[in-house]
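Could you have a look at this structure, given as C-alpha cells, before my questions?
Missing here: one protein chain of the complex. Every other protein chain is in place.
Chain nomenclature is as follows: A and B, assigned in order of appearance, with residue numbering initiated at 1 for each chain independently.
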Amino acid sequence: MILNPTIIANLLASYIGSFMLLYAAYYGVQILKHWNIDSGDELQLVLERKTYLISTVLSYVFGLQLLSLFLFIFTADALGPLFVGAMCAAGTLNVNGFGYPTLELKILNFILAGLWLVLNHADNQGYDYPLIKKKYWLLAVVAPFIVIETVLESFYFLGMRANVITSCCGSLFSSENVEGLGSEIAALPAKPVLWTFYLTMLATLSCGAFAYLKRRGGYVYAGLSLLMFAVSLLAIISAISLYIYELPTHHCPFCIIMEDYQYIGYLLYLLLFGGVVTGMGSGLLLPFREVASLKPLLGGIIGKLTLASVLMYALFTALVSYEILSSSLVISYEVVY
Amino acid sequence: MTPWIEKQRYIIDFTISSLLRRKVKNIGLLALYTLIVFILASTMFFTYSIKKEAKLILQGSPEIVVQKIVAGRHDLFPVDYIEPIKAIRGVADVESRLWGYYYDSLVQANYTVLVPSRPVDKSQSNARTTVVVDPNDPHAADVDKPLYDYDGAAPEAGTIVIGNGVARMREIGVGDFMPFMAFDGQIMNLKVIGTLSAESELVSSDLILVNGADFRKLFGIAEQFVTDVIVTVKNPSEVGMVAGKIKKKLQSARPIIREEILRTYDSIFNWRGGMMIVVFSAAVLAFVIFAWDKASGLSAGERREIGILKAVGWETGDVIQMKFWEGAMVSLSAYFSGVILAYIHVFFTGSAVFEPALKGWSALYPHFSLTPYVNAEQLTTLFFLTVVPYTVATIVPTWRAATIDPDTAMRHTGE
C-alpha cells in the first residue's frame, strides 16, 4: 500500500462512516422489532429516544459521505504523479479494479443517505411516526452498501502499488480507444449529445414545474430527475468537458474539479447531486400523501423538494450553458477527431 | 425560513454564553485539541513543502545520469565511455561531472564537494546551477531565482565557494582559509571566495564548490575518470529509449532517469508523512477518548442546565443542535488556531519544535526557511484527521445529554 496522509484520511472517513451506519442500523433493527407506539413502556420510551440518535448519526453520515466523495476524487487526483501514465483521478482510479466501483458506490450511497434523510424529515412531521418501519427498512438496506463501499475502498487503497502503469483520461475517455464504457461514452458525438441533454433537461424542468404548480406528475418527475442525472454525467464526459477544457479531445469528468478550471466541477457536481436527491426524494414521499397524519404537510414538503430539485437542475443548465457559450472551442465539424 | 434562522441565532448565542461560563473546562479541551491539530499540521506542512522543494530541485536535475557500476557498487566513470554515449542517436550532449562526499571529522559532518563543469549559459542541460521552474506551479515566482548567486564557472585553483551550512558549521566566511585532508593525508588549505545564497538551502547548504584540479588532488582521482556523466536528450519522449540503449552498449553503466527519481522521491515523502501520521494517530486516539470522556462526563451543573432547558420547553432536537454548534465552535477554533500556529511554526520559525525528529538525515542541517506551501489537499486531510474523529466521538454523549428527562428539573432538591 502507499502510506500517505490523505489516504489515511480517506480510509478513516470510510471506516467511521461504516461504523456509524452499522451502529445506527443496529438500533434501527431494534426499533423494527420492538416498536409499539401505543405502549408507554420504558422500552418504547428508550426506542423513541434512540430515533433522535439515529437521525443525528445519519445526518452526520450524509455530510461525511458528501465530503468523503469529494475527498476521494481529490485524493485520486493528488496521487496522479505516483503512477506512470496517470495525470488526474481518471488514471489513479484505474490503477486497480476497485477504484471505479468504489466511486460508483460512493455516489450511490450519498444518494441513498440523502433519500433516507428526506424520509426521516417527512416522518418527523407526523404525530404518529407514520413512516417509522419503512424508514428503518430503508436504513437496513443502505447499511450493507456502505459496508461494501468501505471494503472496496480498502482494497483499492491497500492494493495500490507505486509505479504501476495505468491509463488516464487521455485514453480511458478517448474516442480512439475501442473498449470500455468510458471511451464508448466519450466516443458519442458531442453535438447530438448536447441536443439530447438540452431536450431532456427541457422536458425535466417543465415536468418539474408542472409537478410543482399542479401537484401532478410527481412520479414522472422523480424518474426524469434520475434519468437527467445520468444524462448529465454522460453529457459532461462526452461534450461539456470539451468546452470547459477548450480541447476537442479531452473528455475527462475529473479534471474539471481541478484548480485550473476554477473548481467549477465542484459546483456542477454539487448541483447535480442536490438535484437528484431532492428530485428522487419528492418521488419517494409521493406514496405517503394519503397517510392521515402527513396529509396536511406532505404536499408542501414534496413541493419544496420538487422546487429545490428544479432550481438546482436549472442552475446546473445555466452554468453549463455559460461554460459552453464562453468557451473558445467551436465544434462546427462533426466529430471526426 | 426566518424563524428557523432566528432560532439558530438564539441557540448559537446561548451556546457561546454557555461555553464562556465554563471557561476552565473548555479551555483545557480547546488547548489539547489545538495542540493535536498543531502537531499534525506541522508534520504535514513540513513534509509537503520539503517534498515540493525537492521536486522543484529535481525538476532542474538532468534527464539522465549515467553511473558506472562494478558488482553493484558505484565506481568512477571512465572518460572513454563518453564517446560511445555521444554516438547514440537522440543524444544531444554528454557532460562529465566531478563530485563526492567529504567527511569533516572536526564538526563530524558530510559535505558535498562539487566541481561546476562550465558556466550555465554554455551548458546544454542548463541543470545544476539554476532551478528550472515548473511553469504550472503557482508558487513559481517565489523561487524564480538562481539556486545560488553563482554563474556556474568553476572557482580558480586554490579557492572554494561554500554553502551556508558549511559556513555556519565552521564559522568561516569569505576570505578565510579552510583546511582539507586529501586522500594521501596531505593538508590542503583552500581559500573561501564566496558563499552560496540562502535560497533553497535544502540542496546547497552542505555544498562546497571547488576547482577540477583541486578536486582530483583531494580525492585522488586520475584524469581518465570522472564521477558520473549526465546525458541530455533531444526529444524528451525518447529518454527511456536512450537510457535503454546506453545500458545495452555499456554493460557496466547504470542510467538513472529523472522521472524515476521524482517518483521515488514522491513515494518516500508520502511514506514519511504517512508514517508520521501513524505515529501521531496514537495521540489523536488519546485525544478522541479524552473528548468522548469530556463530553459524556457532564457536570451536575450542566445536567441541571439541560434539565431546565428541557423543562421550559426545549426539545431534544434543540439541545442536540445546541451541542452541534458547541462542537462546531470548539472544532473550528481549534482547527484554525492549530493550523495558523503550525504555519508560523513551520514557515517562520523553521519547525523549531521538532526539527531534529523530522529532518535527521545529516548533522549539518539547513537552517532554511521553507517556501510556504499549503494546499487544499493538506487542509482537507487535516480536517478529516482531527475534526471528523472529534465530532463523531461526541455524537453519543451529546445525544445522552440531550435526552435528559425534562422532569428532572422538578425533582431538584437544593442547589
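As a working rule, contacts are C-beta pairs under 8 Å (C-beta built on N, C-alpha and C of every residue); 3 or more make two chains touch, one makes a residue touch a chain.
We adopt the following convention: contacts and distances are computed from a predicted model.
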item: Chain not displayed: protein name in its UniProt record ("Cytochrome-c oxidase, cbb3-type subunit II", "ABC transporter ATP-binding protein", "Putative DNA metabolism protein" or "Fe-S cluster assembly ATPase SufC"); value: "ABC transporter ATP-binding protein"
item: Of B:36, B:229, B:295 or B:309, the residue in touch with the unshown chain; value: B:309
item: Hidden-chain contact residue, picked from the options B:73, B:89 or B:411; value: B:411
item: Interface with the unshown chain - residue positions in chain B; value: 2-7, 9-11, 14, 17, 21, 301, 305, 308-309, 311-318, 405-407, 409-415
item: Residue numbers in chain A that touch the chain omitted from display; value: 37-42, 45, 48-49, 124, 127-129
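As a convention for this text, only the chains that are shown with their structure count from here on.
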item: Between chain A and chain B, centroid-to-centroid distance (C-alpha), Å; value: 35
item: Interface residues, chain B side, partner chain A - complex; value: 44, 262-263, 266-267, 270-271, 273-278, 281, 316-317, 320, 376-378, 380-381, 384-385, 388-389, 391-392, 395-396, 398-399, 402-403
item: Contact footprint of chain B on chain A as seen in their complex; value: 2-10, 12-13, 16, 20, 49, 52-53, 56-57, 60, 64, 67-68, 71, 74-75, 78, 81-82, 84, 162-163
